[in-house]
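The complex is shown incomplete by one protein chain, all other protein chains being positioned as in the whole.
The chains carry the letters A and B, assigned in the order they are written, with residues numbered from 1 in each.
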Amino acid sequence: MTSVVTRPQPPSKPKERSSGKIPTLALVAPSVIVLILWMVVPLAMAIWFAFQRYNLLIPDNREFIGLGNFIFILTDPALWISIGTTLVLVASVLLITIGLGTLLAVLFNQDFPGQGIARVLAISPFFVMPTVSALIWKNMLMHPVNGLFAQITRGLGLGAIDWFTDFPLVSIIIIVSWEWLPFALLILLTAIQSLDTSQIEAARMDGAKPFALFRYVVLPHLSRAIAVVAMIETIFFLAIFGEIFVTTGGGPGLATTNLAYYIYLKALLEFDVGGASAGGLIAVVLANIVAIFLVRSVASNLDT
Amino acid sequence: MKTNNKKSNQWLIGLLGWLVACILFFPIFWMFITSFKTEAMAVATPPQLFFKPTLENYVAVQERAAYFNFAWNSVIISVGATILALLLAVPAAYAMSFFPSKRTKSTLLWMLSTKMLPSVGVLVPIYILGRETGLLDTRIGLIIIYTLINLPIVVWMIYSFFKEVPKEILEADRMDGASTYQEVAYVLLPLALPGIASTALLSIILSWNEAFWSLNLTTFDAAPLTAFIASFSSPQGLFWAKLSAASTMAIAPILIFGWISQKQLVRGLTFGAVK
Partner (left out) sequence: MNKITTFLFSVMLIPLLQACGGESVADEKTRLTIATVNNGDMVVMQDLSRKFEAENPDIELRWVVLEENILRQRTTTDVASQGGQFDVLTIGSYETPIWAKRGWLKPLDNLPAEYDVDDLIDPVREGLSHEGSLYALPFYAESSMLYYRQDLFEKAGITMAANPTYGEVEEWASKVHDPANGVYGMCLRGKPGWGENMAFLTTLVNTNGGRWFDMDWQPQLDTPEWESAVTFYVNILNEYGPPGASSNGFNENLALFSTGKCGMWIDATVAAGLLSNPEGSQVADKVGFAPAPVESYPNGSNWLWAWSLAIPETSRSPEEAQRFITWATSKEYIQMVADESGWVGVPPGTRTSTYENPNYQEVAPFAKTVLNSIESADVERPSPLPTPYKGIQYVDIPEFQAIGTQVGQQMAEALADKVSVDKAIEKSQNVAERFMRHTGYIEDEASEQAKNEVEQ
């Protein structure tokens, strides 16, 4: 297919048309324009506010302070800690969901009695609102006194694990993984189902062991679906907020404060519009760095 | 011997599959069970599995909040936003996948990167815009926001589905003299329909569960189920059972919808299935 320079043209003469006459620009334009507005309007406002001392609660104190907000944010040790936390969180949940998701996809691709129902149960967590799942995990499962885990381990004479105090980030990772594992499972499962069974049979005939089969036949076939999962998940994991808000409130200390929560603290707890705008701009820059590294490597995987 | 081995293997796989399914589903099951307990029972030690179920939590929840108003708003907003996103995305994805230019890839990546703008940081500007346009606490306002939030993913997914459609089919049609409209309506869309459907499902699920904008831009008229949940989480006093009941009510529609449509979802998400 030749690449296209676009010229809008009414599709009134269908028979003569070639790809060159399709109004591609006109087709892409609406999406791009609304997204540009969505990006640019708030962004412009954010840039405007970022150079001011502007707290919504102290409007009369508003003035231009140059780079003051950026200096205030960039010298805040909490910012750097929260960036580190964000990366750890994204990376570990990606690893868990894709790793386990692949294994489970292979498992649920097998025939076994009640497979359909089991699959439905396994993917259910994806439909649950993040705030609701965080509330369930916090109050009913991981609570060190009333939670089910604590009651079971105490019943076994093991004492209770104080999840949100001793392993705060691990707890968040568990909750988020639980929510997103089904998503990975779902997409990877569908990808596996599209795998040509004759190919597997052929490999098996050649005497391939199950592991080799998985490594050299199934996994390469899945690479594209894995890229899809990684991409979509990364976008959502960078913005994890509800789970942290409900469970640990970013703590103890800064143990679970990620970038999204950090900006929340600035924007909605302090109503420091100037500081939050500066923080938001820093986050945009960081997100784009991630986008360049991750998304590009993923996208090259998608092109074929 | 061999068949025997295979059978026991299958048995083992079945056991493993069910075990995994039960573990993953357990938290939801536990919430469901808790919603039928009294508040005192919900925090009792040891946890109770066998008890006399009560409906009092559901009654109390319904008395305090008009569940159906919230649910109806959720339905309208998530479906509305999905339709709008599809209307914008299908043409864009069509153009990008069949007539790619040098800028196509970077446009796609740029679209995805818009999703990384932290929404909390722009709440105040958006709120002021909403006030100026009179869109605060309207379904239309929320539909617009969700359309914008989901658009990148929708474009991107439909783009990948279109990419799966073999070009030969379209070219063959073109030889037969099909118009662009005919080509899209009779060949492309039917082929990509499962993919579009599953994209729509994903968009509906994401809109249904979105809890930041829905809480901050609605008050009463347009408040969806996320606001409903926020009125039952962490009040003073014991609340676990009532919260469980409210949560069950809030996720039931989307859960059932998801169960029914998951076959569709699986079919549509099958990359490379369109042959």
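In this section, a contact is a pair of C-beta atoms (placed from the backbone, for glycine too) under 8 Å apart; a residue touches a chain by one contact, two chains touch by 3 or more.
Everything numeric in this text was worked out from a predicted model, so none of it was measured.
Participant: Would you mind spotting which of A:74, A:145, A:158 or A:219 touches the chain that isn't drawn?
Facilitator: Selected residue, touching the omitted chain: A:145.
Participant: With the full complex in mind, choose from B:27, B:47 or B:80 the residue touching the hidden chain.
Facilitator: That would be B:80, which touches the missing chain.
Participant: Looking beyond the chains shown, say which of A:44, A:58 or A:91 touches the absent one.
Facilitator: In the complete complex, the chain left out is touched by residue A:58.
Participant: Touching the missing chain, which residues of chain A?
Facilitator: Residues in contact with the chain left out: 53, 55-61, 63, 65, 68, 72, 76, 78, 143-146, 150, 160, 162-166, 247-255, 257, 265, 268-272, 275.
Participant: By the contact criterion defined above, which parts of chain B meet the unshown chain? Give residue numbers in ascending order.
Facilitator: So the residues of chain B touching the unseen chain are 39-40, 43-45, 63-65, 75-77, 79-80, 82-84, 123-124, 127-128, 130-131, 136-140, 143, 185-186, 189-190, 193, 215-216, 219-221, 223, 227, 230-240.
Quick note on the criterion: only the chains that are shown with their structure count from here on.
Participant: Would you mind pulling out the distance in Å between where the CA atoms of chain A average out and where those of chain B do?
Facilitator: 14
Participant: So in the complex, the part of chain A that touches chain B is made up of which residues?
Facilitator: Touching chain B from chain A are residues 1, 3-6, 11, 14-15, 17, 19, 22-25, 27-28, 30-32, 34-35, 38-39, 41-43, 45-46, 49, 56, 104, 107-108, 110-115, 117-133, 135-137, 139-141, 146, 148, 151, 155, 178, 181-182, 186-187, 189-191, 193-194, 224-225, 228, 231-232, 235, 238-239, 241-242, 246, 259-260, 263-264, 266-268, 271, 273, 276-277, 279-280, 283-284, 287-288, 290-291, 295-296, 299, 302-303.
Participant: Report the residues of chain B in contact with chain A in the complex, numbered from low to high.
Facilitator: 10-11, 13-14, 16-18, 20-22, 24-25, 27-28, 30-31, 34, 43, 45-47, 88-89, 91-92, 94-96, 98-102, 105, 107-109, 111-126, 129, 147-148, 151-153, 155, 160, 167, 177-182, 205, 208-209, 211-212, 225-226, 229-230, 233, 240, 243-244, 247, 250-251, 254-255, 257-259, 262, 265-267, 269-273
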